[in-house]
Structures are given as C-alpha cells and as structure tokens.
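These notes concern the structure reproduced below.
One protein chain omitted, others in place.
To keep things simple, chains are lettered A, B and C as they appear, and every chain counts its residues starting from 1.
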Amino acid sequence: MIEFKNVSKTYPNGTVALRNVNLSIADGEFVFIVGHSGAGKTTLTKLLMREECITSGSLRVNNYRLEKIRRSKVPYLRREMGVVFQDFRLFDNMTVYENVAFAMRVIGESNRAINKRVPYLLNLVNLADKCDRFPHELSGGEQQRVAFARALVNNPKIIIADEPTGNVDPQMSLEIIDLLIRINKLDKTVIVVTHEKSLVDYFKKRVVCIGDGCIVSDKIGGMYDAH
Amino acid sequence: MIEFKNVSKTYPNGTVALRNVNLSIADGEFVFIVGHSGAGKTTLTKLLMREECITSGSLRVNNYRLEKIRRSKVPYLRREMGVVFQDFRLFDNMTVYENVAFAMRVIGESNRAINKRVPYLLNLVNLADKCDRFPHELSGGEQQRVAFARALVNNPKIIIADEPTGNVDPQMSLEIIDLLIRINKLDKTVIVVTHEKSLVDYFKKRVVCIGDGCIVSDKIGGMYDAH
Amino acid sequence: MRISNIFYFIKQGFLGIIRNAVMSSASILILASSMLVLGTFWTVIANINSYMDSLDELNVILLYIAPETDEARTEQIGDEIRAMDNVTNVTFLSKEEAWELELQKYDETQRAIFEQFVKLNPLPDTYKIEFAEIEKSTPLLFQLSSIEGIDLDLKEQGKNPKSVIDIANKVESFKNGISMICVWLLIILLVVSFFVIMNTIRLTVFSRKQEIIIMRYVGATSSFIVAPFVVEGIIIGVLSSAIAYGLQYYLYTYVMPDMLGNFASTGLLPFSEFSRILAIAFLTVGLFAGIVASSMSMRKYLKA
Partner (left out) sequence: MRISNIFYFIKQGFLGIIRNAVMSSASILILASSMLVLGTFWTVIANINSYMDSLDELNVILLYIAPETDEARTEQIGDEIRAMDNVTNVTFLSKEEAWELELQKYDETQRAIFEQFVKLNPLPDTYKIEFAEIEKSTPLLFQLSSIEGIDLDLKEQGKNPKSVIDIANKVESFKNGISMICVWLLIILLVVSFFVIMNTIRLTVFSRKQEIIIMRYVGATSSFIVAPFVVEGIIIGVLSSAIAYGLQYYLYTYVMPDMLGNFASTGLLPFSEFSRILAIAFLTVGLFAGIVASSMSMRKYLKA
C-alpha cells in the first residue's frame, strides 16, 4: 500500500522536482512510471525509500508514514522494498556474489539461507559464471542485472526498478519485465520506471505518466504516449 | 579511418571479450554497433580510445597505430574522438558548464572560444538552465546529455557514443540520433552502441552486430535482429 | 546479534583491510610512526631521568673539623648539624676514613700519582653532610660556617662547598628544566599524534563514504554498518602497535647506542625496563585510534 497525498519535493537548490502528487498504488499492483528526462521519476522512487524527504504533503508506505518516520526505523522501511537504482550503486569492492549476499546479510539471514538463495538469483539474471567478478570487470548490462538480483534477493513486498532495462538488449529487457510480471503474480507490488516505449506498449499495464513534476496521466492498460 | 585487423582482447582475469575482430570503418561513416549484453561492444570502444590495449592483432585509428602508440601520444589520439561513456564519467566536483568546458580547456582553447561554444552545446542538449548544477543534482538522462555535450564540444573527427540514449525518453532518443546523423553529414565518423531496436530499425544505417566477442553480421541498412 | 554475523564482521574487517590496501597501509604506517616517536621520546626521557639521578651526589657538603677541637665538641658539632633544617644525613669520618673516601675517587694509576704528591694524609676529621633541597643550600652553608670548632680557616673550606653548591644549583635547575620540557614535549607529541591519527582515519572513512551510504540504502542498520569498520579499526590498531613495538625494540637496542656514542657508554637502561609499559601504551593508542576514531568519523555518513 503506497499512498502519495499532495506530495511536493523541492531540492535544496530550489528545483521543484515534484508538485502536488496524488497517487495510490495498491498491494500487488504493477505500475509503469514514464515521463520525459528530468520529469521527476527518480525523485519519486527516492522519496519512497526515503533517500530524500518529502517537502510537503504526506506519504505512506505500508505501515510507515514517511513524513514523520524516525531515523532508526528507516532501515526497516527499506527492507520492505527491493530497489534497482538507475546508477546501480553496487559495492565496488565486493564481488558480484557478495554484492547480492550483502543484502541478505544485512537483514540477518543465516549463511545457509544465503548460500542457497544467492546462486539461484544469479542464475535467474544469467550471471552465475561471473559471480566472482568485481563490478568494474562487468559490462554495463551485467552490472544492471547484479543490481536487479540484489533487489529481488530478500523477496521484498515492493519492488522498485529505475530503468532496469536501460543497459540490456531487447531480448533481455523482455525477459526482465517478464520476470517482474511473474513476481507481481506472487502478490508483490512492482513499480518500473522506464523509457522503453515498446515495453510499456507491449505489456498493457497501469501506466503513470509524469511531466514536469506533475502526474499528467494515469491509465490502466495505457500506452507510452497515450496522453 | 578505423581498421581492426584480427584484433583480440583478453582481460587480465581471462575473459576473452573480443576475438579475431576484423572491421573497417571509413571516414564519414555512420555505424550502429549492437549485440547482447556482455557481447564486447564497450570493449570495442575502449580499445579505440586505448583505455584498454589490444591483446593481439593490429588496430589503426586515423594515423595512430594503437598496438605500438607511445604513452605520451595517447592524449592526442583521444582528442581525435569524442566519447560518450556508458557510465558517463563526469567530474563529480565540476558543474555542468565546467565539465563541458574542461574538454576544451584540455586542448588549449582560449577562454573566449570556450565561453562561446559551451553554452551553444548545452543549449543543443537542452541543459542551458542547469549549467551551474553538479552532476549529482541531475537526473540520469541529464547526466547522459552532459556527457554527450562534452563529447561533441571539440568538434572531433570521430564520435563514439556508448548507449547515448539509455537513460532518455524516446523523443529525446530520436533527437539525439538525429543530431548525430546531422553531425555525420559534416563528414564525421559516428559510432553508436545501442540496444534500442526501434532506433536501429528506423534509421537504416550500417549495423555491426557483435555476439560473444565476434562480429556476427555487418550490413548496411540492417535491422537490429536481422541475423 | 547472531554468531554468523560476528564471523561475518571479522571476515569483512580483514577483507576491508586487504581491499583498501592503500588506505589501510597508510593508516597503519602513520599510526605506527606516531607511536614510534612517542616511544622513542619515552625511552629517552626515562634514560635522562635515570642519568640525572646519578648526579645526586652533588647534595653533599664535607665539613672539616679544626685540628684543635676535642672529641666531645666534635660530637656536639655533629648534633648541631643534625638539627639543622634541610639536612638529611650526617656521617662522621675520621681523618683516615676521609682520606680513604677521597682516594677512592681516583683510579689506580691516578691514585699512585696523587699519593706521590701528597705524602701525608692532609685531611682532618670530617663530617659528610647530605641535604635534601639544593635550593636551600646557601643558608645551610652559612649556618655551617657559624659553627664553632670547625676549621675556621675558611679560605678553602668556604670555597669548597660553595663552588660545589654553585654547580649543583645549576645542574638541579637544569634537570628540572629538562624534565619539564620533556614532559611538555611528550604532551604536545601526544596531542599532535592523536590529531594526525584521527585525521588519517577520517580520510580512510571518507574514501569509503560511498560504500557506507550504499549500505544504508539496502537497509543496513547503523550498528551493522559500523561493526566491520570497528573490526578493521581493531586490526589496524593491533598491527600498528606490533610494528611500532618491533621497530622500537630494534631502534632502542641496536640503533640508539650507536647514535648516542659517548653518552650511551655510561649505559642505557635495558629495554626490558620499558617493554611492558610500551606494549600497553601502544596497544591503547592503537585500539583507541582504530576503534573510537573510525566509528566517530563514520557518524556523519550514517545519516543518509
């Protein structure tokens, strides 16, 4: 359950990235977020994981009210969601395997559970043979897939993917979104920020379009440039 | 004039990223390079700018023979080309304006020339109003466009763009490729690495497809998955 | 906190050191250097102090009894002296004992030459007076001069204790000055070292702030983030102390004696005198720096 009520976000330098956003996403929904470059899509995801604080309005994620969450609670909020960052944010000094394992380690999983689940996910994103590499030894698409595996590893209730297909080939893109749709069927909320018109058009899911910080359209089974 | 002759590249960890690549690109050509994730596309561009050395074979770029270029000559080789990196590689501690200006500064341009040309390019990529921002204050697509402006600023003979549209919306993608085509008409060589099927299909240029380190197809007016 | 986590933290700490080799080794070397300077200082001060103690025989005046003084009066003089302020010990030396004591100051050959010139025992009965505070020696000297029955022919007697005291006074004030300087230099060094160490570790943490911030983004609690850094801090601290200790031992045992040349021939204190205190001090500095400094300098990145 995600609920934006009149949310605005102004960055310290004065940029208004979001203004008066009202948006509610039910548990188990699948939502594409589209919009031109600089529209505020990434900002929206940053607010959800409280990387940035909202400037006004109120924002609820599951049972957390983000306008007044205590700092010590933030890690637990973040554990409810798996995020694929637009800039990947991998640990440069950990191998692929460790990058993924770390997310499990953080929530206190046992070594046994980690050793079982991490290889499974690396397999899923086709990186099993590269598990001992460091991020700088990977291609762009491979790094993105590591980020993807890390986001999924803890089986979070909400999955947020910021351009998860920006650096992979069309075939892989389809597979990744397909995977997300399968995950969505397990009653997880999935939010995908993307520019790939073809994907959005193809899957006919709910599409929220942001333009200059405002929601300009919100349609189920929408098309990329339906507005 | 770019000429790969039997070029192979093996990374120190043993990964063979390219094997026996033969490819020649004439001055003024426009080439799309496509291929699955991890195929070796970025490696190819890294060899061109000698970020990595070739393991065997011979590689010529204009008048430089890259298998035996002296280290002190490398900067001059790099000035012959403008590169948009897949991971942007902006200076974190310089503003947008300075990031672009720096590339001119490096080749010894005067302040006057810099003050004239940089705003022109920032305008071209629609970032004139954000010229005083630092990279971390930009959206992903905006950062990519800064990298794009920096690659073009010195009016290089060869332009290499690794996923220049990976983080921008379809409209902006079209515009960027359009711009590259216009630049190509001024007799510049343009090499674009991309995953965007629709773009490749639309522009009907030469398409080189790499698969697992080998060139698997090379067709003029090709389509993304023509092989 | 689970057992598996603890093992993980330890492993992570070691990995952190290895993977950030440049930063870690710089920190270790800077830490060890600082300790080494402190340690060298410490040993030098200890040696100076011990040497100074050997100068203590300056606090002695020899008082000669006039030949015509009888035994009763001589004893009475002893009591008078004992009653004086600042006097700690008074010993009576017969003519013979005094001469013996005097001769003992010379080595064999010197003594032979000396005795050749001085055929007869030229010394009278003597009181050897030890006193506590050199600062108050001048009043004592005049009090002594006023005693009746001592060799009143003060021309040399007066000269003798006076000049000794003169020098003793100088040495004493010099000794105090040196100790004071040493202690203060040690304090300054300590402060500066801590400062350098804190800054070094701050740099180390700073160079990894990206890592710390990403940890927060994947839902790590603060304590989870800090733990491996603390382990790293402990490792760095222990390694630096070990290096510093080893170098200190080498320096003190093999290098210092050569450096000091002449002075050292009077004998440096054995290293074992310092081994325990240095080990404890180095470990304390190392662990404090490693743990406290690293967790303190992380704090600001934990806010993200």
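Note that a residue touches a chain if its C-beta (ideal position, glycine included) is under 8 Å from a C-beta of that chain, and two chains touch if they have at least 3 such contacts.
Keep in mind that what you see is a predicted model, and the values were worked out from it rather than measured.
Taking every chain of the complex into account, the chain not shown here touches B, C.
Contact with the chain that does not appear here is found for just one residue of B:Asn22, B:Ser56, B:Asn93 or B:Asn155, B:Asn93. Screening C:Phe14, C:Phe92 or C:Phe206 for touch with the missing chain picks out C:Phe206.
Contact with the undisplayed chain is limited, among C:Ile10, C:Ala26, C:Val238 or C:Leu287, to C:Ala26. Checked against the full complex, the candidates B:Lys5, B:Arg60 or B:Arg79 give a single residue touching the omitted chain, namely B:Arg79. Interface note: of B:Ile2, B:Val31, B:Ala103 or B:Ile159, the residue touching the hidden chain in the full complex is B:Ala103.
Seen from subunit B, the chain kept out of the figure touches residues 49, 51, 71-72, 74-76, 78-79, 83, 85, 89-93, 102-103, 105-108, 110-111, 150. Interface with the hidden chain, as seen from subunit C, comprises residues 22-23, 26, 29-30, 33-34, 36-37, 40-41, 44, 48, 51, 55, 58, 102, 105, 110, 113-114, 117-118, 122-123, 138, 142, 145-146, 153-160, 162-164, 166-168, 170-171, 173-174, 176-178, 180-181, 184-185, 188-189, 192, 195-196, 199-200, 202-204, 206-207, 256, 259-264, 266.
Following the convention adopted for this analysis, only the chains that are shown with their structure count from here on.
Viewed as a network of touching protein chains, the structure reduces to a simple linear path.
Among the other chains, C has the CA centre that is most remote from the centre of subunit B.
Distance from each chain's C-alpha mean to the overall C-alpha mean is smallest for A. Look at where the CA atoms of subunit A average out and do the same for subunit C: the two points lie 63 Å apart. In terms of their C-alpha centroids, the spacing between subunit B and subunit C amounts to 67 Å. Separating the centre of subunit A from that of subunit B, both taken as means of CA atoms, is a distance of 28 Å.
Looking at subunit C, no residue sits in touch with two or more other chains. In subunit A, there is no position where the chain touches two or more neighbouring chains simultaneously.
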